[in-house]
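A single protein chain has been omitted; all remaining protein chains appear in their positions.
Showing chain A:
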């Protein structure tokens, strides 16, 4: 062992070679990611505040207009309309996703049907598919002329006469709820199964002995004991639904006649759409969305507080 190694193996922090080696390692290990994080995440987030005060199309010089964008935002009825659709989605999608997942997870966990193991694998499959594939799949199902849905209805004697589910203002918003729920349920089934599996079997046995009905067991034991897990899932789906607009963009791009537009998509189209870009106003809407997201989290905390659950 040479002198250098001997020195390095002495455990005196701050001494020469070992300290230098640690410093170099730390810089190599942390600096690239941290710089990337500053540059691509923190910096744009801070800049979005500044951008929201500009009138800027991305090409000509930006003009500082103060709170003008926000003043316009309050009166913009497209924002209001999009916001109403957001509310529809953040009520319908999480409610359906959590209810369906809870039911399926309960059945898979508490009933010993021989096909259950297979179902667990099938259900999660939608979660490994990309948004594009999920969206295209459902565009084929909802299509008017050859769609699977109309084909099915025809088998039952219901002729929809080339009805386009995504092309009608009355049905489009609800039709979009289905792929959103369909694509998300698998993950929550797995999460709920794991949570339910952690509930001691003795609790169920005691309930059985007292003659509790399956529904009483579900609502009296299972759901109360996994309420914190359900809560996390609700937060996840609500925030995800508020942020997500890709599936809407691919399937309807907010149409027909803006009947499926949401705030995120409206913002996206203002900034990156085919017409004139308005980076400043889009950023103001982005800030607005940020406030709504924080607000949504606070509302969930208020009406559905985290509670300690003991087995």
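Convention: a residue touches a chain if its C-beta (ideal position, glycine included) is under 8 Å from a C-beta of that chain, and two chains touch if they have at least 3 such contacts; residues count from 1.
Basically, contacts and distances are computed from a predicted model.
Chain not shown in the complex: UniProt lists it as "Carbohydrate ABC transporter permease", one of "Probable glycine dehydrogenase (decarboxylating) subunit 1", "Chloride channel protein", "Flagellar hook-basal body complex protein" or "Carbohydrate ABC transporter permease".
Set against the missing chain, the residues A:16, A:66 or A:214 yield one that touches it, A:214.
Checked against the full complex, the candidates A:92, A:108, A:175 or A:248 give a single residue touching the omitted chain, namely A:108. Among A:72, A:164 or A:204, only A:204 touches the chain that is left out of the view.
Remark: the residues of chain A touching the chain excluded from display are 1, 5, 8-9, 11, 21-22, 25-26, 28-30, 32-37, 39-45, 47-48, 51, 58, 100, 103-104, 107-108, 110-113, 115-116, 118-133, 136-137, 139-141, 145-146, 148, 151, 155, 182, 185, 187, 190-191, 194, 204, 208, 214, 229, 232-233, 236, 239, 243, 246, 250, 264, 267-268, 271-272, 279, 282-283, 286-287, 289-290, 293-294.
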